[in-house]
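The complex appears here minus one protein chain, its other protein chains still in place.
A and B label the chains in the order they appear, each numbered from 1.
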Amino acid sequence: MSARNGHAAPGDHAPDNLAPDAHAADLRETIVIKNVSKFYGEILGVNRVNLIIRPGVTSLVGPNGSGKTTLMNLLSGLLQPTRGEINVLGVPVADAERLGRRVGYCTQVDSFPSGMTGYDFVYGFLRVGGFGPADAKARAWSAIERVDLVDAAKRKVAGYSKGMRQRIKLAGAISHGPRALILDEPMNGLDPMARAEMAALFQALAAEGHFVIVSSHILHEVDTLSDAVVVINHGYVLAEGDIHDVRGAMDADHPTGILIRCDKPGLLARHAFEYDHVIEARLHDDGQGLLVRTRDAEKFFRALGEIALTADLTIDSVTPADDDVEAVYRYLIGTSGETT
Amino acid sequence: MSEVIRLEGLGVRLGGRPILHELTVRLKGRAVGLLGPNGAGKTTLVHTLLGFHAPSVGTAQVLDHDIRDPRGLKAIRAAVGYMPERDAFLGDVSAIRQVRLFAELSGLPPKAALERAHEALIAVGLGEARYREVRTYSLGMKQRAKLAQAIAHGPRVLFLDEPTNGLDPAGRARMLQIIAEIRDSGVTVVLSSHLLHDVEQVCDEVLVLKDGHVALHADLAAQRQANTRFLDVEVRGDRPALAQALAAGGCEVALHGRWRLKVVLPAAWGMRDVYAAAAASDAQVRRLTYRRHSLEDLFLHAMGLPTAFAPDVEGTSAVPQAIPPKEAADVRRD
Partner (left out) sequence: MSAAISRAFQPYDGERTSSADQFWVIPRYGYRELFRSRFTLILFVASFFFPLVFLAAIYARQNAQVLAIFGQQMLDGVKIDAGAYIVLTYAQSWFAFYLALWVGPPLLGRDMANNGLPLYLSRPMSRTAYIAGKLMVLLGPLSIVTWIMGVFVLLFQGSFEGSAWLVANGRLFMAVFVGSWVSIVLYSLVALALSALLRRRWMARGAMLGSLFILRGVAGIVNLLFNAHWGSLLSPTEVQVTILSSLFGQDRWFGALNMRPDISAGSAWIVFGLICAACLAVLYRRVRAYEVVR
């Protein structure tokens, strides 16, 4: 790896999941976390994390106290790793000024100076960041427009509802045009419509090539919204990547379950067992469905497609029993809930 | 099932302004979801039923007691449990001490209160921690302690305001499971939440408020009886091609999420035809379900916002309101 732009290239070992022929050019398009640990004295924040984050929506999930906030603080440069390196779009996190231009951080902190209006908040933030008055004004309004708070911008933040406060914080985070956004539970307190709007905004930003890193507890939202998921617990990353790939990788220990409702479940079972990745087929209680467990979801769905077209039965519905973030979370972290 | 909560032209003014406008609704479900944007009046409604505000117009009955009658109000409060949205606890008092205090205040004799307090705390999963002071609890534990004080006196109706607030996924799953068990024990649950998914999971009736009016009152149980041509399809592979193939065959298609499609089948089509289209388009079908209007569709429709498909409002009593333009001036918290 060669030095580039005067900063030291990430060490001698490439992170495990970077292809050997990846080179520095790629680094400007990714966020690389290499062997990072963070301790607060004796207390563990995160432990030997290796991650590559690509443009798109990446969700961080994990129990309270699992290291999500530590990770976000590390990515935004608020904390420095105890060990390891982090490179955000080619900038090491030690370089605060350059990092600040590339990263927008929206924390859970919910307090604002009294008397401040929404516009003041965003404008002030920009001015402090070094933008001139005219530039700051234009960017501020543009950000406020994006979060749909134009009517309320000139009112005091103290009078905002929780949802509006979340949105003005988001405006602040995007106002200086960073490529990467790090958002700590941004939808907290939002009503369903505002949630949908914010989700749409994230997807729009992702489509434009931004990195949108979001932490959330609402797993079914994570499912529909994210391109990639990072599951973290006790400071360790337990899984990361596209959720279905992650789920697929877990097939060996947790065979995928799929519920198929059809008019002839017995016949379907006979066909299913012709494939040796199918390890279990169970008649559903009402006799109208079959619960299949397979070691290879990919192959099974392909097989099912063929069965649907060739066999003498009518498929009514197909429902994966556990092919989502919720299931992955349950398998990896469980419902022990030791932290809450 | 008899009506648990009846609103009869209920209007409430606060600070000189009308918050609720003459609501008339009868709620009979086992579990009712209370939804609406911020400022719609959900919290005010719950507070009015608890007697924190007097109505300015009309009245309401909970369990056949009238809220305008002082004795009725006392009877309501004795039979009702309330879990407020914000943190609510007595800091330097142990969980068992506070739960039994509140149970006694709700009318239970001291011994019964102590027994039920222990049962409630164990049932919500705070068995080991119940002798500790509540200020030492984590957020999830505080939420559960709040729930315990709401149920220890054995209410018939339970008002829950954002009960999964701040909980991590395991905590949320547990909380919803407990709430479902409460519902199954014969207690009427009124769940106010912003998370449609929670409401969909627990409730069989929804009341959607907007600007102090009823925007929708629907029986979800009836909605769930599948009988429609709406499909929810999830694929891998060439989704656009599949969408085209379906459209070419006469389906209405809408893309949704990363891998999903909402499809309305024409009369002549069956599932096999969907699979055929998938095979032809090099797409692999991963999920195929009849999509009864999800709560999200109903909610968006009630808000006057576009949804992929306009739900047929059979089985609902939607009162279409002239929806005012989206007000960022809607700052008023209720």
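FYI, a contact is a pair of C-beta atoms (placed from the backbone, for glycine too) under 8 Å apart; a residue touches a chain by one contact, two chains touch by 3 or more.
Quantities reported herein were computed from a predicted structural model and do not represent experimental measurements.
Student: Touched by the hidden chain, which of the shown chains?
Tutor: Within the full complex, the chain left out of view touches B.
Student: Of B:Ile96, B:Val187 or B:Leu298, which one is in contact with the hidden chain?
Tutor: Here the residue in touch with the unshown chain is B:Val187.
Student: If the hidden chain were put back, which of B:Pro18, B:Gly58 or B:Gly154 would touch it?
Tutor: B:Gly154
Student: For chain B, enumerate the residues touching the unshown chain of the complex.
Tutor: Contacting residues on chain B, toward the hidden partner: 14-15, 47, 50, 52, 73-75, 77-80, 82, 84, 86-93, 97, 101-102, 104-109, 112, 116, 119-120, 122-123, 135, 149, 151, 153-156, 181-182, 184-187, 333.
One rule holds in what follows: only the chains that are shown with their structure count from here on.
Student: From the mean C-alpha coordinate of chain A to that of chain B, what's the distance rounded to whole Å?
Tutor: 26
Student: Where on chain B does chain A make contact in their complex?
Tutor: Chain B reaches chain A through residues 35-39, 125, 138-141, 166-174, 194-197, 236, 257-258, 260, 270-272, 275-276, 278-279, 284-290, 296, 299-300, 303, 305, 326-331, 333.
Student: State the interface residues of chain A toward chain B in the complex, per the touch definition above.
Tutor: 61-64, 148-152, 155, 159-164, 188-196, 217-221, 224, 227, 244, 298, 301-302, 304-305, 308-309, 314-320, 323, 326, 329-330, 333-337, 339-340
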